[in-house]
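Only a single protein chain was left out; the remaining protein chains are all shown in position.
Our next item is chain A:
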Amino acid sequence: MMDVAVDTPVKTFIQVSEVWVPRDGRLVLAEGDYGTLDAFAEASRHASFAKGEGLPGKAWADQRPVVLKGFDGSYFKRIEAAAEAGLTSAVAIPVFDLDELKAVLVVLCGDDDNRTGAIEIWRESDDLLMLDDGYYGAAKHFEWISQHTHFPRGQGLPGAVWASLTPILMRDLGSGYRFIRADSAGKAGLTTGLGLPVPSPSGETCVLTLLSARGTPIARRFEIWDARPARVGKTGGAELIDGICAREGRLWDEDNPRKAAAWQGHIGRVLGTGLPLAERGGPGLVAGYDSIVALPVHLNGHLSHIVAWYC
């Protein structure tokens, strides 16, 4: 029997994922996955943010992803609730379709000393990608190495995403991958990397990478869906071009890719709305998983790709 029980790690790197959408000039909560952190969920339900206000508002105003490590004394608005929930850091990722802000995805992490992983933001400077900021949890050495690494076009996960404007899933971060960083990634137990372009109305190049470790994975299942008309045709929908799963193994099939139609299932919902989603439980979730986060990439006025991760 293939469908045997798989050890589910107790801890995941990301503890909270939430989607904020603009309404009447402010960002309001559309949905979120708070796990067991009910009080923080409740505090969030009543929050809203103007442009530039709080973490979601700052990502909106800055038009690029923002990392916030340590909430005390910062512009973060839900400090008390976060502290009670044990959340210490957050990353906000704005989703723009040309000039229009579609939503802001915020992920929050905590328990820094015991969780390893990385959420990084790479920005172009002098024709190189430099680390803008990142949250690494316990992977301190890897954080230091990353701060001193840069990627030319086409090199490494960030450089390859930058050059191809395509989300990319890399399997073996511990080998080859830009030398010293690979070595350190291997030592930190970082195995799988998901990189995706984050387009900005300013035209600035920005790449987001999620690096997942075995012990405290960002997710146990990753998917990349291609929704470009140049790939799927004018009828719309999306094709699963890459993916790995702790339960099913590889998810890609070169000859017969899985397909999703608009409004059908979770990926279909992202296709239809153009918005990210973060959901726990509910019907239609892939068997064996409790939650899904799906993040669309809009390029040149089209929804081009969707990346999704499941815990």
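Keep this in mind: a residue touches a chain if its C-beta (ideal position, glycine included) is under 8 Å from a C-beta of that chain, and two chains touch if they have at least 3 such contacts; residues count from 1.
As a working rule, contacts and distances are computed from a predicted model.
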Can you tell which of "Cell division protein FtsW", "NAD(P)/FAD-dependent oxidoreductase", "ABC transporter permease" or "Iron-sulfur cluster-binding protein" UniProt lists for the chain that's not drawn? "NAD(P)/FAD-dependent oxidoreductase"
Which listed residue (A:168, A:213, A:240 or A:292) would be found touching the missing chain in the intact complex? A:168
Using the touch definition from the top, which of A:26, A:231, A:259 or A:280 touches the missing chain? A:231
Would you indicate which residue among A:51, A:69 or A:153 is in contact with the undisplayed chain? A:153
What residue numbers in chain A mark contact with the hidden partner chain? 98, 152-157, 159-160, 163-166, 168-173, 175-180, 182, 229-235, 242, 244, 249-250, 252, 254, 300-301
